[in-house]
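Got a structure for you, written out below as C-alpha cells; questions coming shortly.
Every protein chain except one is present and positioned as in the full complex.
What follows is chain A.
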Amino acid sequence: MKVNVQLREDGDMLRGKIEGEIDTFTAPILRDELETITIGKYSLIELDLSNVNYMDSTGIGVFVGFYKKVNREDGKLKLTQLSDRLTRLFEITGLNELMDIETLKKVELSDGNI
C-alpha cells in the first residue's frame, strides 16, 4: 500500500499525477506532498487521479483540505481522470458540485477494429 505523487510544471500550470491507494495510512504522505506546492505560483493546479485505484474518506479529507487551501490563496484546482468508483465517492459526498472534477473518459472500442 503506497501512494506516489509526481509534480511537474507546465507553463504557468502545475500538473500532478497521483498513483496508488489513498487510505488512513497513505493519506498523511499525500497531504505532506500537496503541502509543498506554492499555490500562488500557478494559474491552475491539475491533479490526475487515473492511477488511484482506491480511496477512502480519509483521502477525500486530504483533497477537501487542499481544495480549501487553494481557494484561500486564490488558486484553482482541478481533479481529472477519476474512475467511476472515485467519481461516485465525490458525487455521494456532494463535493462534485463544489470542486472541479473530470471523470475518466473510456476509450470505446468498436467491434470492427478488433
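To be clear about the criterion, a contact is a pair of C-beta atoms (placed from the backbone, for glycine too) under 8 Å apart; a residue touches a chain by one contact, two chains touch by 3 or more; residues count from 1.
The definition used in the following text is that contacts and distances are computed from a predicted model.
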Match the chain absent from this complex view to the correct UniProt protein name in "Phosphoserine phosphatase", "ABC-2 family transporter protein", "Phosphate transport system permease protein" or "Hydrogenase 4 subunit B". "Phosphoserine phosphatase"
Checked against the full complex, the residue among A:V3, A:I60 or A:L77 that touches the missing chain is A:I60
Residues of chain A touching the missing chain are 24, 31, 53-54, 56-58, 60-62, 64-65, 68-69, 85, 91-95, 97-98
